[in-house]
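Moving on, here comes chain A:
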Amino acid sequence: MGFVFPALVLIGVFLIFPALWTIYLGLTDFRLTGLAAADPQIVGVDNYTAALGDERFHTSLWLTVQFVLGSAIIGQAGLGFSIAWALRNRTGPVKRVVEGLVLLAWILPSSVVAFLWIALLDRDQGTLNALLHMPGFAWLLDHPMLSIIVFNTWRGTAFSMMLYGAALENVPPSHLETARLAGASTFQQLRDVVFPRIRGHMLTNLLLISLWTFNDFTSFQITAGGPEGRSEILPVYIYNVALSGGRLGFGAAVSFLVLLINLVLALVYLRLLRGRRGAEA
Partner candidate 1 sequence: MTVGQEHDQAVTRAVPPARAARADTGRVRHAMGAIGRATFLAAVAGFFALPLLWLATAPFDAHPTITASFPEFTLNNFRSLLDNPYVLTSLGNSVLQAAGSAVLVVVLAALAAYALSRVRIPGRDALLYVLLLLSSVVTGTAAMVPIFELATRLNLIDTHLGVVLTLSGGLLPAAIFILKDFMDGTPTSYEESARVFGASPLQILWHIVVPVIRPGLATIAVWAVASVWGSFLTPFILLRSPEKSPGAVILYTLYTEGGSPRLDLISTFSLLYSLPVVLMYIFVSRKYGFRFHGGIKR
Partner candidate 2 sequence: MISLHGLTKEFPGGVKAVDALDLEIADGEFFALLGPSGCGKTTLLRTIAGLETPTSGRITIGNNDVTGLPPGRRDVAMVFQDYALFPHMDVTANIAYPLRIKKVPRAEREAKAAQTASRLSLSELLARRPGQLSGGQQQRVALARAIACHPTVFLFDEPLSNLDARMRLEARTFLKRLQRELAVTTVFVTHDQSEALAMADRIAVMSAGRIMQVGTPSEVFQRPSSTFVASFIGSTPMNLLPGVVKDGTLRVAGAVLPLPEGVAGGEEVVYGLRPEYMDLSVTAREDAFAGHVSVVENLGTSFLVTLEVTCDSGEHLVQAVVPEDAEPAPGGAAWAVPRHPRALVYRDGELVTP
């Protein structure tokens, strides 16, 4: 048990402590500048009531839900699984090239990646418009959410692909063959043989990528939440109110709300994936 200790110390000091502090800040009117910066006052749940009543928070929450659903669950997990499925029991250059490209998108530094996508989607000189022969189409202005959803799918699919790739190796070929002999279609094979076997992997994967996507800040470097807040997902919203707007106490309260939402999300996943297994057993 002594082995856990060093990690716990580091986590305790640099994770739990700032987290508790953030929760505390959420109860104050702390600001980056001005009077409340020097002498913050406890304001109780004011920040929370303010946030819950804030139209901008609601919009942001709704955008975040779209972002997580679109880019994490459908995008990363869906595409990642499809690639893993298409590449299963394949070897050779096709597999290496496809996997390599997907992984490249994942390991490149975030700051670099943001520039790549700005260059891709630029209105006048973007590669995409040049390719599609539709110069002047303003992807980032007209479809900011779509842009960042596609971006985040591109960015994060590798993790799901690798996780599902490993999971699919654990599905005994004889099970799939049995299903095929019984005349099962691909869909039926997936539903009856594959998914029940990899449920644990799906849980891990969905949990991690949803959390990561929920708190992902990279999209700020592409759209900065704009235009007019139309791609202001929660991490960007927090940045805008807490660091740009200087309302730190309020931002901290929103962070805590995000934590609670993440907690609910995690519980829902655990319920869904564990509960159904229990019912089967």
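Candidates were picked such that all candidates are chains of the complex that A comes from, given by their letters.
List of remarks:
In this text, a residue touches a chain if its C-beta (ideal position, glycine included) is under 8 Å from a C-beta of that chain, and two chains touch if they have at least 3 such contacts; residues count from 1.
Here the structure is a predicted model, which means the values were calculated and not measured.
Of 1 or 2, just one candidate touches chain A in this complex, namely 1. Chain A makes touch with candidate 1 in their complex at residues 1-4, 6-8, 10-11, 13-19, 21-22, 25, 30, 32, 79, 82-83, 86-87, 94, 97-98, 101-113, 115-120, 122, 124-128, 130-131, 154, 157, 159, 162-163, 165-167, 170, 186, 198, 200-201, 203-205, 207-208, 211-212, 214-215, 217, 221, 235, 238-239, 242-243, 248, 251-252, 254-256, 258-259, 262-263, 266, 270.
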